[in-house]
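First, the structure itself, so that you have it in front of you.
One chain of protein is taken out of this complex; the other chains stay put.
Take a look at chain A:
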Amino acid sequence: MSTTGHHATVDADELRRRVRELLDAHPPATTDRLDFLRARFDAGLAWVHYPAGLGGLDAPRSLQAVVDAELEAAGAPDNDPRRIGIGLGMAAPTILGFGTDEQRQRLLRPLWTGEEVWCQLFSEPGAGSDLAALATRAVRDGDDWVVDGQKVWTSSAHLARWAILIARTDPDQPKHRGISYFICDMTDPGVEVRPLRQITGEAEFNEVFLTGVRIPDSRRLGGIGEGWRVAQTTLMNERVAIGGGRIPREGGMIGLVAGVWRERPELRTHDLHQRLLRLWTESEAARLAGERLRRQLAVGQPGPEGSAMKLAFARLNQHISALEVELLGEEGLLYDDWTLRRPELVDFTGREAGYRYLRAKGNSIEGGTSEVLLNIIAERVLGLPPEPRTDKDVPWKDLPR
């Protein structure tokens, strides 16, 4: 996977030197944004823990912060991660872990620069928490696979050039074993994207209908029938991507409500004060736990512990935004805009308190529900016995539906 053991050669000083070289050769003030991002990728400064030649330098992951800080100080453009969260957080580590050299060379650079947006075609109407029950079929036809089925809740599908897709290639196998993992071209004529409006008023996610979509076998990730294992990598990374980011003290949701508290003394009550302090403490505790976890994860792929961060993030986002609406009182009864829009990016801390309160409700559903994540912690971290299951060893085609 991503670690190759060459760490010793690249340290913080070396990275600073390389950043200076990049900045000298491509001064941000006079360089086109995309040209700069491509040059940054080629200099191995995109994600330093990736292999050389793929945007990295085989450096320890923790040193990324050094690069980011230097580039920010120099006023360099970034790749606007909020626009391409699925590509960066989920598709990339999976391609890196399971892709062929050709796939990595072709896909990672435009993914990182944001030239190509990615989406995730996993969930289906009948397969949400029980993702392995998915019914989208991929049937081999010469060098291609022909894919038919329906996906749902697909964020960014309306913007995406590529999708990571899981589909059933062998219905005779038990559900977890007959799945394969593909890279789907979203411009294929068989792909139809329909907006789904959310409780926030906007249509951030979509239904995606796949009809006779042809995917060359060269766009399969991992072995035939090994899609579930590949998908685990995506999902583990997703859970770290949602809520696992490095933030300063009072970064994220708590900083917003703390700001309102400081600026609006007329809104304060004893009750809200105690609750705010409690949430502030919990946010700081979660931030420090994330910091620790990231140190532990500096090498390799995240394990089930990553779920803990996402759980805490979802709970805190929900409680803090709920408190903010209550704190605002009369203003909390208002909403900024219900107009049906197609957002270009997702920002959990964007817009106003009402939007944040509603959007945060999705945090405990997207990327695996909080209940499913608690099950993962109970079973894979604590080693508690799983609930008895009847659906694991039966061929998928014989499962009741």
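Throughout what follows, a residue touches a chain if its C-beta (ideal position, glycine included) is under 8 Å from a C-beta of that chain, and two chains touch if they have at least 3 such contacts; residues count from 1.
Just so we're on the same page, contacts and distances are computed from a predicted model.
Engineer: For the complex's missing chain, which UniProt name, "acetyl-CoA carboxytransferase", "Nucleoside ABC transporter ATP-binding protein", "ComF family protein" or "Acyl-CoA/acyl-ACP dehydrogenase"?
Structural biologist: "Acyl-CoA/acyl-ACP dehydrogenase"
Engineer: Which one touches the absent chain: A:Trp118, A:Trp228, A:Phe313 or A:Tyr357?
Structural biologist: With A:Trp118, A:Trp228, A:Phe313 or A:Tyr357 as choices, the missing chain is touched by A:Tyr357.
Engineer: Going by the contact rule already stated, which one of A:Pro28, A:Gly201 or A:Gly225 would touch the omitted chain in the full complex?
Structural biologist: A:Gly201
Engineer: In the whole complex, what residues of chain A lie against the chain that is missing from view?
Structural biologist: Its contact residues with the unshown chain are 123, 127-130, 133, 152-153, 196-199, 201, 269-272, 318, 322, 325-326, 329-330, 332-338, 354, 357-358, 361-362, 364-365, 369-371, 374-375, 387, 389-391, 399-400.
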